[in-house]
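Take a look at chain A:
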Amino acid sequence: DEAPEWLGGELKKPLSETRIGITLLYPGSNAYQAKYAEAAEQYTKELGLDATVMDPQGDPATQFNQLQDMVSKNLDAIVLWPTSQNALIPAVRQASRAGIPVITSNSPIGEAGRRYIQSHTGPDDCAQAQQAAEILGDALNGEGNIVVVEGTPGYTVSILRKNCFMDTMEDAYPNIKILASQTAEWNREKAQTVMETYLTKFGDEIDGVYAFDDGMGLGVISALQGAGKKPGEVKVVTCNLFGEGWDAIKNGWETGSNKQSPIDDAILAIQTAVKVANGIEVPAIDTIETPKITADNVDQFERPTW
Partner candidate 1 sequence: MTEVVLTAERITKTFTGVTALNDVSFDIHAGEVHALMGENGAGKSTLMKVLSGVYHPNAGAIHHRGELVNFTSPRDARDRGILLVHQELSLSPELSVAENVYLGAWPTNRFGVLKKKELHEKTQAALDSLGCNFGPDVRVGTLSIAKQQMVEIARVQAFNANVVIFDEPTASLTESEKEQLFIAIRRLRERGVGIVYISHKMDEIFEITDRITVLRDGELQGTVNTRDVDMAQITRMMIGRDLDQFFHRAQGAAGRDVLEVRHLEKEGLFSDINFKVRAGEVLGLYGLIGAGRSEVAETIFGVRQPDSGQVIFDGEEVDFASPKDAIEKGMALVPESRKEQGLILGMGGRVNITLPHLNLFSKMGISDTKKELEVFNYYREQLEIKTTGPEQPLSDLSGGNQQKFVLAKWLCADPKLIILDEPTRGIDVGSKSSIHKIIAGLAEKGLAVIVISSEMPEVIGVSNRILAMANGRLVGEFSGDDMTEENLINAVSEVPLESASQPSPDDKTKIHELKRTAP
Partner candidate 2 sequence: MLLAEQHIWVFLGLSLLLFSLASPYFLTLNNMSNLLTQAAFIGLLAIGMTLVMINGEIDLSVGATLALACALAVGLQSSIGVWPAIFVALCSGAVMGLINGTLLALSGMHSFIITLGALIGIRGIVFIYTGESALMVEDFSYTEIVEVYLGPVSLTALIFLGFAAFFQWMLTCTKHGREAFAVGDNAKSAHEAGIRVKRHKVINFVLCGTLAAIAGVLLSMRLGTAEPNAGKIWELWAIIAVVLGGTRLQGGWGSVWKTVGGVLTLAVLRNGLSLLNTPNYIELMVMGAVLVLALVIDKVLGFGHSK
């Protein structure tokens, strides 16, 4: 068996005998996660790995059980997209005690658990949030009222996309006022309902919206369309551009976002897992690119397939 180029080392055993377990957040819940799951399935198949992709349906207790079951199976490496920042630390510890390497993907686990993992791969959510703040701040010329639609509370990605956004806003755009902030749990329909209520409550006061991801941003846009707004009348900025969001940027409904590829995300995680399974050094943190996208440069990017 030949070692792939990216491995940067020797294969200890053939890829077909390398057993990897992957447990994801909740592929059913949005396009990004779905695409990630699909990419993971496909890529592991391409490599010929003996891999399983599991769906804990967003429930940390279930994911905990899945980790335990994977330890029982004595896998070569585990990829964990944690459903909770901290709830999985004891399970990760169990894995590490059993000598099974774990890497986290997309969303890091809490500080206390970091020493039990080999590596973390994924986007830099804090940087993304800063980008979003900049796009929105600039679009509003540093002045106006905005509302925020949050992701699932308590989830690391949400925390980072909130805190880093708020910090940037406070520092760089002190004249922008945040009217309200509510969660829509990465759910497009919920985002639409939240936005409708904002519109009833604040009416024309709203100049801009920040949604933690593009799925929810699209819900927001539906609400704006329903309320009879014109494209661009209210600036919508999100993180993590989806396919329809790409269209929305082109036709003016969305002001900006950033590119975050679930395919890159999945591939990087799997490659890292294969590396650790073969005892090859990996960096403690490995990020994927997340460039800013606005109407100015949208044409330079392919339309996302998620």
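Selection rule: all candidates are chains of the complex that A comes from, given by their letters.
The working rule: a residue touches a chain if its C-beta (ideal position, glycine included) is under 8 Å from a C-beta of that chain, and two chains touch if they have at least 3 such contacts; residues count from 1.
Since the structure is predicted, the reported quantities are computational estimates derived from the model, not experimental observations.
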Result, touching chain for chain A in the complex among 1 or 2: 2
Residues on chain A engaged by candidate 2 in the complex (per definition of touch): 52, 54-55, 57-61, 64-66, 68-69, 71-74, 84-90, 110, 112, 153-154, 159, 183
